[in-house]
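For reference, the structure discussed in these notes is given below.
Subset of chains shown; positions unchanged.
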Amino acid sequence: MFAVEVRDHVMIAHSFKGDLFGPAQALHGATFVIDAAFIAKTLDKNGVVIDIGRANEVLKEVLTPLNYKNLDDMKEFEGVNTTTEFLTKHVHDHLAQAARDGRLGRSGDELDSIRITISESHVARAWYEAPID
Amino acid sequence: MFAVEVRDHVMIAHSFKGDLFGPAQALHGATFVIDAAFIAKTLDKNGVVIDIGRANEVLKEVLTPLNYKNLDDMKEFEGVNTTTEFLTKHVHDHLAQAARDGRLGRSGDELDSIRITISESHVARAWYEAPID
Amino acid sequence: MFAVEVRDHVMIAHSFKGDLFGPAQALHGATFVIDAAFIAKTLDKNGVVIDIGRANEVLKEVLTPLNYKNLDDMKEFEGVNTTTEFLTKHVHDHLAQAARDGRLGRSGDELDSIRITISESHVARAWYEAPID
Amino acid sequence: MFAVEVRDHVMIAHSFKGDLFGPAQALHGATFVIDAAFIAKTLDKNGVVIDIGRANEVLKEVLTPLNYKNLDDMKEFEGVNTTTEFLTKHVHDHLAQAARDGRLGRSGDELDSIRITISESHVARAWYEAPID
């Protein structure tokens, strides 16, 4: 299995609901460094999984609506805790949709899965990996 | 599959038995930077795999008996080479037990597996991944 | 010149005032990874600049009031932009005061300066270095 | 599953054919930082996957023919784009052959698979993982 992985980041505010979160129930924030890995069984005729430039663009499109935002104010996230784990799936699902729509410059059929890793600090991160279809 | 991963470290002395190890047969030491990843099919109702604070505490409990020790002097490790690989499984097994005991703040049944990565330097590391049960 | 440097982090929300900041004028957040370096001409009789455990504790004392906070809500920061650069000096000044108060386990006279580096992402950071007195 | 992973690097020149690559169609270059992970179900009697020193040597043997080269000039790579993805498989296949030949100091039968990760910058990398046989 081949993969190509690109990195970008967002800087957001949010708060969590639930005793579990202790002081993180207050409004705070995070720099999320996001690694998006596109996974395929074969390389295309150019010798790549997908074009790295295209991967960067599509990842940026998915991240821009989150960047410099208070996630608590976004309709889309009403009633959910926007934990690092939750956001790995959010980014995954948007990139998987881009793959199915053919927006990654290669047919989604030829891609296998996507793995999103989000580092929230130098000592903690989360990831989510799932098939594209 | 979701994962949440936390990082801690220990500073230990040890020696190895076996010609294979060359100069590492002498008493030497290592800083082991340990990443413990908890892997699950679903998030809990709070939107996390497990609470990151709880993950840190339980990892610390497993590491404290090793930290600032000469592993050669520990009964528990008599007759074994405490290689980086060996220690990945040691940490794994203790964390898996904590999961089964419900000490991770979520039922062990809801967790799938644990992956332990130990970096021994900027150029070498080992990992071990296995189901919790 | 000798230095010993320890690392910790905080996760905060804030916003900036000024056209310069573009989208960062909105409420957003950051993980700040803070490196605090204590600099001295000589080692003490134990062979250290200062005890690394003590350094960690004092850094934690300085950071705790910031962690999981919306800096916009803190009286102390009213009317200022809590930029990465600004915060390097904030942390510096509190650690320099701790040095002068003898809370670092070594007389402040024997320390020379403090350098605070704050990484706000994998591609941007700021630092501030100044004498203790 | 256990793994042990070692790191080395090469500094090469190359160019790509295909509109997809934009400016990278011109002769340029890269530092490729290569992580080679050897994966096995069990540890050997010494308590290792394979000897880390041996792993380093064999990886170096595979990388030396590439280091300080213009890959466009190498017969072996005629007519192919030596993308990061392509090179992960190239390194994999040579290490898998070394495993089958018993040159890793442990029978290839006892090893399961090899995973090669190549970082081309601080924001992009590729990997390839496949069974040894």
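We call the chains A, B, C and D, going by the order they appear; numbering starts again at 1 in every chain.
Please note the rule applied: contacts are C-beta pairs under 8 Å (C-beta built on N, C-alpha and C of every residue); 3 or more make two chains touch, one makes a residue touch a chain.
Just so it is clear, the model here is predicted, and its values are computed rather than measured.
Count of copies in the whole complex in this file: 6, from one repeated sequence with 4 chains shown in place.
The definition used in the following text is that only the chains that are shown with their structure count from here on.
Put simply, the chain farthest from chain A by mean CA position is C. Each chain gets one centre point, the mean of its Cα atoms, and the points for chain A and chain C are 30 Å apart. A separation of 27 Å divides the Cα centre of chain B from that of chain D.
For chain C, residues touching at least two other chains, in rising order: 122-123. Of all residues in chain C, those touching chain A in their complex are 7, 9, 11-14, 23-24, 26-33, 67-70, 120-123.
Partner chain B is touched in their complex by these residues of chain D: 1-8, 37, 43, 46-49, 51-53, 105. By the touch criterion stated above, chain D contacts chain A in their complex at residues 16, 18, 20-22, 80-86, 88-89, 122-130.
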